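All protein chains but one are shown in place.
To keep things simple, chains are lettered A, B and C as they appear, and every chain counts its residues starting from 1.
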Amino acid sequence: MNKKINVTIWNEFYHERTRESVKKIYPDGIHGALRDKLSEFGEYNLTVLTQDMEEHGLTDEVLANTDVLIWWGHAKHHEVADSVVEKVKARVLDGMGFIALHSAHASKIFKSLMGTSCRVKWRENDEKERLWVIEPSHPIVKNVPEYIEIEEEETYGERFEIPTPDELIFVSWFKGGEVFRSGCTFKRGLGKIFYFRPGHEEYPIYYRDDIIRVIKNAIDWACPDGITKPTLGHVEPLEVVKDKFEGKSMEERTHANLGK
Amino acid sequence: MNKKINVTIWNEFYHERTRESVKKIYPDGIHGALRDKLSEFGEYNLTVLTQDMEEHGLTDEVLANTDVLIWWGHAKHHEVADSVVEKVKARVLDGMGFIALHSAHASKIFKSLMGTSCRVKWRENDEKERLWVIEPSHPIVKNVPEYIEIEEEETYGERFEIPTPDELIFVSWFKGGEVFRSGCTFKRGLGKIFYFRPGHEEYPIYYRDDIIRVIKNAIDWACPDGITKPTLGHVEPLEVVKDKFEGKSMEERTHANLGK
Amino acid sequence: MNKKINVTIWNEFYHERTRESVKKIYPDGIHGALRDKLSEFGEYNLTVLTQDMEEHGLTDEVLANTDVLIWWGHAKHHEVADSVVEKVKARVLDGMGFIALHSAHASKIFKSLMGTSCRVKWRENDEKERLWVIEPSHPIVKNVPEYIEIEEEETYGERFEIPTPDELIFVSWFKGGEVFRSGCTFKRGLGKIFYFRPGHEEYPIYYRDDIIRVIKNAIDWACPDGITKPTLGHVEPLEVVKDKFEGKSMEERTHANLGK
Partner (left out) sequence: MNKKINVTIWNEFYHERTRESVKKIYPDGIHGALRDKLSEFGEYNLTVLTQDMEEHGLTDEVLANTDVLIWWGHAKHHEVADSVVEKVKARVLDGMGFIALHSAHASKIFKSLMGTSCRVKWRENDEKERLWVIEPSHPIVKNVPEYIEIEEEETYGERFEIPTPDELIFVSWFKGGEVFRSGCTFKRGLGKIFYFRPGHEEYPIYYRDDIIRVIKNAIDWACPDGITKPTLGHVEPLEVVKDKFEGKSMEERTHANLGK
């Protein structure tokens, strides 16, 4: 792939405007921080969208031109329009990559793709988190150390009510006694999904190079590339089928099907 | 488990009342055939429900008392009320087993649990299907031969647009040239789900002992038993947490979190 | 299954005879403690074997009559005869259940079944371990609380060099900062395998009811039941095959196979 990957960063952008402590950390919003850090790689066309935009910014055109969508939301999940959720889901099933960050575990779109409630244990207690790499050969942890340590984070704990992930990339340790499947991949339709836990708004997590490295790797991994869309719906047989019941009546067939 | 398992068999019950050929095969409906065959084991309290009942028969009381719900639907998926789908889904996440038969792959409830469209290739061509056992040690194929042969069936073909199954139990061969993941398990929340492909309404599939054996095994496997529900939501730490930043200002913390 | 399950408990039985502290905890050996605790269920025919026996006790007859084999070893893995390892492996592939406890992760038989080195991080530091249930609906955690807390244990840490488990049942938290996939299932051939981490010889872990409950559940889960052994080797076609190249020369065939 030689052309630049189109990455759309979507942010609720609520805490950064309403809480002083968060505003200080993310003066340009979480989306702004992610955009600035990811732009350093020079490999992506980066678009930022916020929830307060018309259609939450997720127009058909934007979605059609997005290779990978990054999602951060928390307090305003319920205000995301169902119609937009359906459109985003359709695009994921159609091949668009999707990266759900931190509290996006409880977003409508993530829950809809998972088929579960995606609930967790949680507390805000300034605890240390240590994310251990479980699959060191996975492209999402390319050039990532064997663990990432974050001095202070919100805590999430198992059981994380998700379907069994296709791949378990990170498991987190928390000082207060919990563990959490903090990096998980899923496939839905033709789309690849990565859930990555870190990023509570009260800590400057998204300025860290190691965290951004993981997100960058996840973009590269999730980007659709050379997908052949399968035929679906009614199809003709590929082989000449001569069943021994050809021309037989329903009764004769029925008799045969009762055989065993 | 010494007490009887409560099994609820839910059927659309449409083709059996509107198409002569189907009426002849299933005079008491697909649900009636399943009930009669499963009753032979003497291990289940069997309840049958049909879509035309009030709330489709799926009242809170019925759901609360169901260990495993079996679902057959086809032409009237879109007429199942969303509110009922939500209730059924909540019960699956709460531990109720769920067995989706044949065209139930496209039911609202199955699609909602999967998070995908669950579309398939298909044709009605009286083709032979042979279901090969992929996991011979799984309880769902206890006392099932290494393959099940059905002289005539509707054909489904890959790609079946589902998430990767937790376990792949059967793969079908079709005479016309397709293959299909015809027996798949999934976990969602606390509930176990089994999708089993055979059972087009035009063939007397559900009178076969081998097919019923698989459904019986799936009931026993999916029945909730001794599940401890995890605590969810806000929790206190289990360990005394003394972080080195206790009492430090946000700036000092921020500095530390930027460390790497 | 009405008849009793035949469970064979195999123990290295070395530390209990050579180290005072261990002798005090397990005067009858780890195998003796497991036998006594498991006998309370009244559901198993229990046989105990130790490494110092002829053929390590694992004669053809014993293996043929074992439904589930439990294995504890540590310091003397390298002294287990390769010929015995091969026989045990053949029986697992043939359907016998296998439960590897604690340091059995590094046993010849477990490594051979996994295909990897099964190495871990470790230290003996009297740290607290908390095993979190990841799959609450799995039969191995039937009637097990959402976590098991062990005040003092040897520590193991990721990365645990195993293949991706079929099912991840427990993840452990350790006070010193590590996590570990401490309850994992695998299928190999017709046999079911459970790895369960707790049980360092310096602590009386196998007298605990919660730990024994997990082992009991694992026995019930791993016990072979109604397995149909697949045909292997040369087989005749199940369908009349009339290929369009019947009677064609190798050149004509070759041409066709180069088609795409």
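A few points about this structure:
Following the convention adopted for this analysis, a contact is a pair of C-beta atoms (placed from the backbone, for glycine too) under 8 Å apart; a residue touches a chain by one contact, two chains touch by 3 or more.
Keep in mind it's a predicted model, so treat the numbers as computed, not measured.
When the full complex is taken into account, the listed residue touching the unshown chain is C:Met114, out of C:Val7, C:Leu63 or C:Met114.
Here one chain is not drawn; of A:Val88, A:Leu113, A:Val171 or A:Leu190, the residue touching it is A:Leu190.
Annotation for chain C: contacts to the undisplayed chain at residues 21, 24-25, 93, 112-117, 119-123, 125-128, 148-152, 155, 157-159, 161, 163-164, 166, 175-178, 186-189, 203-205, 207-210, 230-239, 241, 243-246, 250, 253-254, 256-260. Mapped onto chain B, the footprint of the missing chain covers residues 130, 132-136, 146, 157-159, 164, 167-168, 171-174, 177-179, 181.
Although one chain is not drawn, its touching partners on chain A can still be listed: residues 95, 128, 130, 133, 135-137, 139, 141-146, 166-167, 175, 187, 190-192, 224-231, 238-239.
Just so we're on the same page, only the chains that are shown with their structure count from here on.
Located most centrally within the structure is B, per distance between chain CA means and the overall CA mean. If you average the CA atoms of chain A and of chain C, the two centres end up 34 Å from each other. Chain C has its Cα centroid 29 Å from the Cα centroid of chain B. In chain A, the residues touching two or more other chains are 157-159, 164, 177-178.
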